[in-house]
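Excluded from the complex is one protein chain; the other protein chains are retained at their positions.
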Amino acid sequence: MKNYKWLLFLPLTLVLLLVCSGTSFAQGNGIADPLAAIADDQKYNRAIHIMAMLLLGFGFLMVFVRKYGRSALTATFLLVSIALPIYMWMKSSNIFGEHVSEIDCLIYAEFAAASLLITAGAVLGRLKMPQYILMGALFIPCYMLNEWIVLGNGLNLIPKGAVADTGGSIVIHAFGAIFGLGVALTMTTKQEMEKPIEADATSDRYSMLGSMVLWIFWPSFCGALVPMEALPHTVINVILALCGSTLVTYVASVGLRGKISLADIANAALAGGVAIGATCDHATFMGAIIIGALAGGLSTFGFAVIQTKQQRLMKIIDTCGVSNLHGLPGLMGGLAALPIVKGLNMGHQLFGIAITIVIAITGGFIVGKILPILGRKTEVYDDADEFME
Amino acid sequence: MKNYKWLLFLPLTLVLLLVCSGTSFAQGNGIADPLAAIADDQKYNRAIHIMAMLLLGFGFLMVFVRKYGRSALTATFLLVSIALPIYMWMKSSNIFGEHVSEIDCLIYAEFAAASLLITAGAVLGRLKMPQYILMGALFIPCYMLNEWIVLGNGLNLIPKGAVADTGGSIVIHAFGAIFGLGVALTMTTKQEMEKPIEADATSDRYSMLGSMVLWIFWPSFCGALVPMEALPHTVINVILALCGSTLVTYVASVGLRGKISLADIANAALAGGVAIGATCDHATFMGAIIIGALAGGLSTFGFAVIQTKQQRLMKIIDTCGVSNLHGLPGLMGGLAALPIVKGLNMGHQLFGIAITIVIAITGGFIVGKILPILGRKTEVYDDADEFME
Partner (left out) sequence: MKNYKWLLFLPLTLVLLLVCSGTSFAQGNGIADPLAAIADDQKYNRAIHIMAMLLLGFGFLMVFVRKYGRSALTATFLLVSIALPIYMWMKSSNIFGEHVSEIDCLIYAEFAAASLLITAGAVLGRLKMPQYILMGALFIPCYMLNEWIVLGNGLNLIPKGAVADTGGSIVIHAFGAIFGLGVALTMTTKQEMEKPIEADATSDRYSMLGSMVLWIFWPSFCGALVPMEALPHTVINVILALCGSTLVTYVASVGLRGKISLADIANAALAGGVAIGATCDHATFMGAIIIGALAGGLSTFGFAVIQTKQQRLMKIIDTCGVSNLHGLPGLMGGLAALPIVKGLNMGHQLFGIAITIVIAITGGFIVGKILPILGRKTEVYDDADEFME
């Protein structure tokens, strides 16, 4: 630890860097139109809902690791605090794409933070705090590059609006999960393969708290930026998809395991929200339930069957199973847009998905190579080596 | 368990049934008017607040049973997930009453889910998961029948708008509680009478988390559908009623028991919200405080005095004491409308209350007779027989 004390100043330096360079930091133009001000104010409510998802939702969902709760919550705080300013600063510097309003910029930054938290879930318990921070600082530019190419006509590869991904199945969920797998590829040690990840009744209940917060506010996540008149249909689609995945997760969990696994419930119940993202403003109510039900089944199958195979064969530990909750359902959601969204160009949609996979796995792999310069966590899945008692 | 494995497919079947039959599933007409779109958007925020009450609020309030936390939270997820699609599908099929807008339909569905969760509280810990789901599927039509008759001029029994029940004291709270007692009537076994319902410091704190979430968002529950200009007065009424019940609950708990019972605080403090429902948009601020204070006293008396008598004499176990929190204060709230709401027809109000009692107790009793076809929970108030460790 001693030799790395200077690393503590990393976050401080980043903040100072931002401060010094930041004269161009986003300053939205004043709003004259009262209707526009009202619309911004309503987006603000959704921005706060998403903030609840980031901190309470992702944070407590990760508290399921029995002895690592203090760390998981602190890491969540730090990841959000590094992601938001960097995203907002880079966005307002027009590096990746054009200027947006202040409140839109906040919401896009929250999307990036959500994706980062998904990545963190893959390696949870195996990084030290400075490594989470460094990972966040490196993740955001990769995320923005992909977002810009897939959704913002970056490098003129895909026309703007040609990829259906309103709620971020592809660029937020799948990207974050695959990036996390990339990081995990280079990180997993023998000690980590052998040490079990333990939960108990208290950590399970905390984990359900996080899961429920995510469930509750997911409609605001998907509907954050849709036009006012499309909001009701969009949010009900998201709710119905979540109902579908929750019911099917229960059935699949008992069917595949004999008894209910709380980890399945806390995670796979949310797969409907992940998968409906790409089509949340286009699907019919029936379509939304079906997508949610399929995603719940797919995700539970991932947790119950694929995960152990993945660990044994690929030697990757994905602590929170993000590939099962965000990876597979995210990709499924992206593909579900093909039959559902009318007039969608299949080539663009598939190309967008492919680009996302390539940037995520490459970015994650490189970041995973960089992080060990800050050393290694001595006791995995445990608060003790970093926190005072 | 083995013989009942096919029952797991019950929820799946229900979802599929909905999917197949659901061409008429609610599709709101597009909104042209910007003011209407804004109003819908603001209702949406309240709909999300209510969702927080359903999952975090009711869910965690029920975690007070020490060894049954995983089950209580999973049951909450399943009950909400079965209630919302069934309600919305039946409502949009125009079986009970006329068409409403998408966002109104969501809010009405959430009201039904709240009532169902109250019912579940009465038999908490004594049903298996498939039984909760089946109970939900049977409850919703009964609830809708009552809602239609009391508030929607169903069967031409009561003129529309003749019963004062904006926040659902009668049709949501009292209905759910009495329905739950009906179910409990036929369910309670000797084993259940003998096994104590245990709480501990951790489960108590989770329970207060649920209670506080309910307290916080209760104004949005009562004000969900009131016109925009009536909202401020309505929500302050609800808050003042809750303040009144909270203070009196503390006084009554110490007065009746000698020391504070946390169960009283977590539950009876909310009685003001239950009781103000019927008059939340009509009461003066003073009236609201008084109703709240009386409801808090009544509810605490229920928990401290009536509950044990009820168990011994009527051989009913009401796990969460829903008759004390939702039953008595709900009926009190419905009756309080008589002096408070100007121009209210006493006959209609009393008839509405009477219908509610009759449908609830009958429906609950029949459902309680049906549920045992799915067998019985082997170990009551315990996660162990259904969940993996």
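Letters A and B mark the chains as written, and numbering starts fresh at 1 in each.
Heads up, the rule we're going with is that a residue touches a chain if its C-beta (ideal position, glycine included) is under 8 Å from a C-beta of that chain, and two chains touch if they have at least 3 such contacts.
Note that the structure is a prediction, hence the values are computed from the model and not measured.
Engineer: Can you work out which residue in B:L157, B:L185, B:I236 or B:I370 touches the chain that's missing from view?
Structural biologist: The one listed residue touching the chain not shown is B:I236.
Engineer: Pick out which of A:N45, A:N153 or A:T284 touches the chain that's been left out of the picture.
Structural biologist: A:N45
Engineer: For the chain not shown, which residue from A:L61, A:I82 or A:L374 touches it across the whole complex?
Structural biologist: A:I82
Engineer: With the missing chain put back, which residues of chain B would touch it? List them for me.
Structural biologist: Interface residues of chain B facing the absent chain: 35, 38, 42, 45, 49, 201-202, 204-205, 208-209, 212-213, 215-217, 219-220, 228-229, 231-233, 235-236, 239-240, 242-244, 246-248, 250-251, 254-255, 257, 259-262, 265, 269, 284-286, 289-290, 293.
Engineer: Mind pulling the chain A residues that touch the left-out chain?
Structural biologist: So the residues of chain A touching the unseen chain are 5, 8-9, 11-12, 14-15, 18-19, 22-23, 25-28, 30-31, 34, 37-38, 40-42, 44-45, 47-48, 51-52, 55-56, 59-60, 63, 67, 69-70, 73-74, 77-78, 80-82, 84-85, 88, 101-103, 105-106, 129, 133, 202, 206, 209, 383, 386-388.
Definition applied: only the chains that are shown with their structure count from here on.
Engineer: Using CA atom averages as chain centres, what separation in Å is found between chain A and chain B?
Structural biologist: 34
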